[in-house]
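Note that one protein chain of the assembly has been removed; the remaining protein chains are unaltered in position.
Let's look at chain A:
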Amino acid sequence: MTTEAPPPQGGSDTSPAGPTTEKFVEVQESAEFGELRRAHRSFAFPLTLAFIAWYLLYVLMSNYAGGFMGTKVFGNINVALVFGLGQFLTTFLIAWFYSRHAATKLDPKSAAIKSRLEAGE
């Protein structure tokens, strides 16, 4: 498979030859990169499963727990509406939470690896 032609280069996107494949393998197997991978996956994977489960719970409750969802909270606002607005709220919160995690835990690690790789060390 290494004999496959690389994607064509051209235009303002041309970049210097860049690190070799061996170099990439070395970095991929390094402890530093392992930490970056873990920092991303251990955060993003469980959180993805969680918000999908949370959304499915909402869909299933809307489908099969109509009585409970119709319970009035105050005025004409019922549980269903609060649950739906809760999905908006959790979406905004998760986006903010991930972005904070990425800025503090992922960006510094990835910048360090990138600058060393591109400097050819």
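The rule is short, and it goes like this: a residue touches a chain if its C-beta (ideal position, glycine included) is under 8 Å from a C-beta of that chain, and two chains touch if they have at least 3 such contacts; residues count from 1.
Simple rule for what comes next: contacts and distances are computed from a predicted model.
The listed choices are "ABC transporter permease", "Cation/acetate symporter", "Choline dehydrogenase" or "Phosphate-binding protein"; the UniProt protein name belonging to the chain that is not shown reads "Cation/acetate symporter". Residue-level contact of chain A with the missing chain is found at 1-2, 4-8, 10-13, 15, 18-19, 21-22, 24-25, 27-29, 33, 36-37, 40-41, 44, 47-48, 51-52, 55-56, 58-60, 62-64, 66, 69-70, 74-78, 80-81, 84, 87-88, 91-92, 94-96, 98-99, 102-103, 106-107, 110-111, 113-114, 117-118.
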